[in-house]
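Everything below concerns the one structure shown next.
Complex shown without one protein chain; remaining protein chains in place.
Should a chain be cited, it is by its letter among A, B and C, assigned in written order, with residues numbered from 1 in that chain.
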């Protein structure tokens, strides 16, 4: 049914169509560096497995990727440590509770439900730190190569701000430690965690970095098999069932593709065999996902007929 | 990547490969009629969108479809009542708690998380009953037509047995009633609910009945657009995020397709654009999904490379 | 410290002092028979262990005792069945959750926290029913004798109304049944339970009926040791830690005596060695306890210095 669409026209049309949605969400305000971003920004970037690229809006402007970094750290962990070791410390099920819930951890003996909620990502970060003397350079190197952009940096102001206001994440880290599910000291893991959340990338950077997930692990430009095909399928399945906090079901219902969101307003989506897509718009819905970004992705899959279902 | 496989050889090979798994699960024993089924049964049936069919094992033997009926009632509800009305009474998110949990209902004011947990299915049944004077014949008619088998019946012994032992479902129904999320009297809805769970179908019946979900809503044999394409995509997305109780994440990770399981040991899976598949084997894992059936489906998607991710 | 106060003056003064509190609570409205009671009613009755009695307001007017009946059924159960058998089926700890919570039951395998929350009282009623062919006459006989009033009856309109609107209690009963903590059929136990809640008594009736709990089990007028002294101490301890739903801590802090409340607006309190007291005023606070009644009891213990602490 789905003929090759004219992607450039489509995303320009979407950028226009979502305008009435501005003002319905709320920019993240828990740290000043995020709170001061104007809410009515928008960007969309699409990469195809044949190497084509399209973009609209502020697609070259960097924003704070926040939880989208959890996909990078998971990918890094899966090539650093034995998967069985990782999956003993973190589950693979949707959480069914808000993204920073301690309740679930308490009921389930300190094993986070999945690697995309805060507690799970902190365990993943700890796992990486246990196998690398310099985990942050290691991660940044991976991210820059995937995006093909050596200029990607950590926004140090955001990182410091996270650290100053990250009491809940500190509670999670200490709680994991009390359950024996943290190897390093809580404050060290938190320091790494806050830095990874503060990576700044553009929508174009992110679409490029995620393209191998749409292409069975292969980087189209070089032909390199960057990740094994089976691992990519599995990460995509985790994105679909766990990538949007409490909103995975509705997102799958409306949009229908694996995706990961961050409170900086970015969402990256994967259409296996076809495209990686990144949208950015800072206003969030009540679950913490970009309101306008979700609407844009819904339009994209609706108009192209390209959901995975 | 995925060449057209020889399905018959593949499913015969799978039937052989899963034999060591018998004895690792546990046949549902909460009602005698289910408990006496021997655990080492196996069936697998596959239908293709081009009309081809394959089967292995006891694929023509009827078993109790149990929770798989929840897909039929959802499909019936979606063509009986306005969707918005339904989605106000039942959510679309994975539950994150065991399939018969009352706790979640209590925390969320009587709105079940999704239509595939017991509470959600009871609400769906109530919604159908409110719009139909004879909901059971209505449902049976739909099921028989989809499966192309006018001989499909309700196993009355199972239905009575469910009713005698269904105290937890009775608790759920009365609880929904206390929250105003049940129109009919609790005992009437329960009567209907226990009957739909007791429908007996074969693996072949089920694979045929679900084929339109793999074919954008079209029945291949007749060309009839039985369900709108968008509705099919959405039901598939719900199956992926909510179709396997507490095990959706791991099932998506291992198998990677929309599916629905029942405690009778059946699992139906959808590979959009390609196949509908039904496996049956009565021993369940600790989450209530067929242990051998899951292994068989995992082999199927692994060997064909045909997951949705 | 506490000189013998002039009780009549004191309670008349209290009846005056609480007047500004009318209108701050809310009459129970879940059944019509309760909802139509005017909110600004007030009664107070006090019995002393020396046989003296005082009353003010509408102390001879009958009201629906509701949950206060749970004390009578516990006392009846404790003399009908072996205590160990009862305490295996119901706990003795404050619930920490609203009085009709199913969540706690789900987490604790169907063992209610204590006999004064609905689930616990339903188990107690079931225990009595298992040992008595005619439990309701048995209970009524006990209540009438304790109160010295053969005219005490069940308000059949209230009983029917409870039954019609008791969906949540029905959910609880079926849930207990699903956990094997109900011997009789759910509907039979519910029928008994709704009838006991619908007993109508006056404040004077209740103060008299509870006097043995203030007198080490002895009925002052006859000298009869109606209950063993140790059992009375224990029931009083349960009243203090579990008698006021979620409000036990604040009630103990403010009033400082064992007590039991009902949504009909009654509260019965015990000052061991001295008095039994009943107040009645239909407006409830957000926890389901009489707002004005609590204020009146607080004034009583404050002014007499007679709390148990």
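One rule holds in what follows: a residue touches a chain if its C-beta (ideal position, glycine included) is under 8 Å from a C-beta of that chain, and two chains touch if they have at least 3 such contacts.
Everything quoted here is computed from the prediction, not taken from an experiment.
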Quiz item: Which chains here touch the chain that is missing from view?
Solution: A, C
Exercise. Among A:16, A:88 or A:106, choose the residue that contacts the chain missing from this document, as touch is defined above.
Key: A:106
Self-check item: Touching the absent chain when the full complex is considered, from C:73, C:161, C:181 or C:307
Solution: C:307
Quiz prompt | Interface with the undisplayed chain - residues on chain C | solution = 1, 91-97, 104, 113-114, 216, 229, 232-234, 236-238, 240-242, 246-250, 252-253, 256, 258, 272, 307-309
Practice problem: Spell out the interface residues on chain A facing the chain that's missing from view. | Solution: 101-103, 106-107, 167-168, 170-175, 177-178, 186
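What we mean here is this: only the chains that are shown with their structure count from here on.
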Quiz item: Quick one: do these chains touch in a line, a ring, a star, all-to-all (complete), or other?
Solution: line
Quiz item: Looking at mean CA positions, which chain is nearest the middle of everything shown?
Solution: B
Self-check item: Interchain centroid distance [CA atoms averaged], chain A/chain C, Å
Solution: 55
Quiz prompt | chain B, residues touching no fewer than two other chains | solution = none
